[in-house]
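Of the protein chains in this complex, all but one are displayed in their positions.
By written order: A, B and C. Residues from 1 in each chain.
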Amino acid sequence: MGDLLGVAVLGAGHMGADHIRRLDRVVSGARVAAVADPDAGRAEEAVAGLDAVTVHTEAEAALDAPGVEAVLIASPGPAHQEALLAAFARGLPVLCEKPMVPDTAGALCVLEAEARLGRRLAQIGFMRRYDAEYRRLKALLDDGRLGRPLMLHCVHRNVSSPPDFTSAMLVDSSVSHEIDAARWLLGHELTSVSVLRPRPSSGAPQGLLDPQFVLFETADGALVDVEVFVNCGFGYQVRCEAVCEAGSARIGDDHGMLVTARGAAGAEVPQDYLVRFADAYDREVQTWVDATRRGRVTGPSVWDGYAASAVAEAGVRSLGSGARVAVELAARPGLYAAGR
Amino acid sequence: MGDLLGVAVLGAGHMGADHIRRLDRVVSGARVAAVADPDAGRAEEAVAGLDAVTVHTEAEAALDAPGVEAVLIASPGPAHQEALLAAFARGLPVLCEKPMVPDTAGALCVLEAEARLGRRLAQIGFMRRYDAEYRRLKALLDDGRLGRPLMLHCVHRNVSSPPDFTSAMLVDSSVSHEIDAARWLLGHELTSVSVLRPRPSSGAPQGLLDPQFVLFETADGALVDVEVFVNCGFGYQVRCEAVCEAGSARIGDDHGMLVTARGAAGAEVPQDYLVRFADAYDREVQTWVDATRRGRVTGPSVWDGYAASAVAEAGVRSLGSGARVAVELAARPGLYAAGR
Amino acid sequence: MGDLLGVAVLGAGHMGADHIRRLDRVVSGARVAAVADPDAGRAEEAVAGLDAVTVHTEAEAALDAPGVEAVLIASPGPAHQEALLAAFARGLPVLCEKPMVPDTAGALCVLEAEARLGRRLAQIGFMRRYDAEYRRLKALLDDGRLGRPLMLHCVHRNVSSPPDFTSAMLVDSSVSHEIDAARWLLGHELTSVSVLRPRPSSGAPQGLLDPQFVLFETADGALVDVEVFVNCGFGYQVRCEAVCEAGSARIGDDHGMLVTARGAAGAEVPQDYLVRFADAYDREVQTWVDATRRGRVTGPSVWDGYAASAVAEAGVRSLGSGARVAVELAARPGLYAAGR
Partner (left out) sequence: MGDLLGVAVLGAGHMGADHIRRLDRVVSGARVAAVADPDAGRAEEAVAGLDAVTVHTEAEAALDAPGVEAVLIASPGPAHQEALLAAFARGLPVLCEKPMVPDTAGALCVLEAEARLGRRLAQIGFMRRYDAEYRRLKALLDDGRLGRPLMLHCVHRNVSSPPDFTSAMLVDSSVSHEIDAARWLLGHELTSVSVLRPRPSSGAPQGLLDPQFVLFETADGALVDVEVFVNCGFGYQVRCEAVCEAGSARIGDDHGMLVTARGAAGAEVPQDYLVRFADAYDREVQTWVDATRRGRVTGPSVWDGYAASAVAEAGVRSLGSGARVAVELAARPGLYAAGR
């Protein structure tokens, strides 16, 4: 392991700045070589104190900057497609934050572009696959001890949603994590989705359908239900229970510290996903850096990003109609056969 | 509180014999005065050692036996309707095991008979309302601290089903408990039901659709989901989480004793509802005895029994068609207005 | 099981009134026949609404009242010795609240009196032996699955102590429960005790040594530690972990209902032993009534009461000296050989 991997980071907002810090301070083997953000001041601020890094307002300029060997895309979703294609054109490995591309047509376009290259360059940022609890659940399901999984009961709660959150974003932004997790845990594509709408919470902004209750079916008949409640007010909670033929396993009920005071015993509930999944983000980026420096690409693929997009889009349609919506996927290119 | 209440117990099978024991040994203020069972030997065996009790093969003979002041119906469901009407005809207070009457038409007939009497005589055996955890959850929801309930997530698992269990019985026998609990906890009637069918577990008998996933909507827009899995193989589990506007509360995850041994920390899971709900049965019967001796009738009413039946029957229809089925209830007689 | 057992209740204070209610309303097979309390008004109030009960200001008068077949002693501790002896003199079965007799000399006197009778008449009120969790722990230890017990870690916390609580009462009143539980769970007498005194909590009354940390050794070398903290301020908690050669088991961490709200997940902590051990009290009295009506005496014996007293008295001495105090017991009369 010789020199450090030079990474161009696209986007210097909340998530981009966190990844810059992570590349510089947490993970070994990498360095930030270039940063691009339309807001040059924000980019300058994010790299304060770093050596040998160039700052740009255009993404492509960052890709072409000296020392850039790989790209981390943390810009807003609508910019992802162009950035991915630009990275592909240069043969640069990419770690792309989710959603890979906000619309399924664009996702398919990226999928086809990588397929034409004939080799994988992109890893998609489904970081739950790197979370310690999810990995233990995946390992347990894979070893067959509990028999085949029949149902997943999932809960996804946020304290409150950002100002401009829409009813559709509960499905295609929040639930997209469960979509990928369900596909990964169960090893099958999701084939249908229904979105049920309980009466909205009075704690949700006017007009937002929150909570929602989303149901998926898999290709081999398993059922996945997801409560998504982004203005629950009391904490950030991600739970998943897999009900199998010979047992069930549940993650997400941890209490690292039990406090008893004033008539109550309990645990603090994390208020933010950056707290809950900090280790997962670290592990994700480190895995990527290490693989990249060895010339390999592992982890969630563009196919995974595409499939999540397609399922989410179907979910939004179900949200509108109230009916069950079948998910239709393009044929899976041979590049992704060995898959996940 | 002077003399003991003389009770006629109809049915001396598993449940009837347990209630005879309870009346004799657990609850105060009552005595078993008569027992009826078509199998006279079984009835004799159930009352061995008791004084002043007569044994009959006909239910009506037991109702007319000396010293009988009240009736506990623990015979098979198909016999309930006739027994209830016989008790009504004699003005005898009744505690009737669930299901009150297996079919909704019969349930409605009983409802109308009691309504014609103009006073309540019957209490229906929804014993979860007497379970300590359910009562705490009910009290919490009622005090308003967590805001309005939006969703109930329920789990109902048995180790294995009896030999002749049918797919419909998952809904109208097993889930009938959740039906009453949801109505009681949420304070609203259930207005629709959908039954989803994940692929059957290989641990279930051939042809049985097990597990099922049942969805209900309430009159004011709350959503109730129930996983029912009667051949789960690993234990008897009843859980209920109420998701409200300002918090959630969950019951059924108790571990009375945490055992750590051989690489695992954990709790024993009760294997039977008679273990899990023993206190609830005791409390139920005691409450009934006490109220009866004061000439009052409290607890779940015939209306509750009727409504459960109607919802279950709709559920069975949804199970057949795969579609959402609306629940239609008869007009509620004024007798039940103050209700639940 | 014919007529109801006529019980004389001595003492109509907090605990006596609760037992009167329990005999009348909760347990089957018994009735309150007489009540004695120096405060006749308090006694009258406690029996309001009961039939066929006489009220007395002298204990012996109650024992001699018509219909009295058994005695429940719930008067203050200093009155117990005389009441026990009076019951013995009349051959009446007794359930005596703990402490059996406050001083060890008096306890020994009662022990000898019963031994002279040559048959057991008294059951002592160590109700933890009837608690569901303790019984499960006892059964687990007895079945040998976890190997021999090596240590018990106990916690005994109260929200706050009564006004006139003394440092000695933490040992001889509060910890007396753990003393009996340890003897019962481990099946050996306690042979030494040490009381350590952490700095007192600022939440404790001036001058009260609270908390204390008490250590016991058993005859066969097991170690028992007890945190007793009677002004902990946050709840009533009783925990016990048995550490054995092949595993450990812990009771007392139940959460019947998990509530998540405002950044915290947790359970309500009961504030009172009457809440936590309500079922145990019921089961205790019922067991006693049933045994008594069959002419038998089971449950904790006078020997158990005596031994607890002796150990507690040694503990108070250790509290004074700071040193380890050996416990010395009188020879065990043959009457108690079959023992617990």
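As a working rule, a residue touches a chain if its C-beta (ideal position, glycine included) is under 8 Å from a C-beta of that chain, and two chains touch if they have at least 3 such contacts.
Nothing here was measured: the structure is a model prediction, and the numbers come from that model.
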Hey, which of A:61, A:85, A:249 or A:330 is the one touching the hidden chain?
-> A:249
Absent-chain contact - pick from C:164, C:245 or C:328 = C:245
From the list A:97, A:114, A:133 or A:225, which touches the chain that is not on show?
-> A:133
From the list C:24, C:227 or C:313, which touches the chain that is not on show?
-> C:227
Footprint left on chain A by the chain that the document does not show | 1-2, 24-30, 49-51, 132-133, 136-137, 140, 145-146, 246-251, 253-262, 268, 279, 286, 290
Which residues does chain C use to touch the chain missing from this display?
-> 147-148, 150-151, 153, 196, 198-199, 201-203, 211, 213, 215, 220-223, 225, 227, 229, 232-234, 243, 245-248
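As a working rule, only the chains that are shown with their structure count from here on.
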Ranking chains by how close their C-alpha centroid sits to the total C-alpha centroid puts first chain B
Equivalent-chain rotation between chain C and chain B, CA atoms, steps of 5 degrees | 180
Which pairing of chains accounts for the highest number of C-beta contacts?
-> B-C
Computed distance of Cα centres, chain C from chain B, in Å = 37
Using CA atom averages as chain centres, what separation in Å is found between chain A and chain C?
-> 57
What are the residues of chain C that contact at least two other chains?
-> 255, 259-262, 268
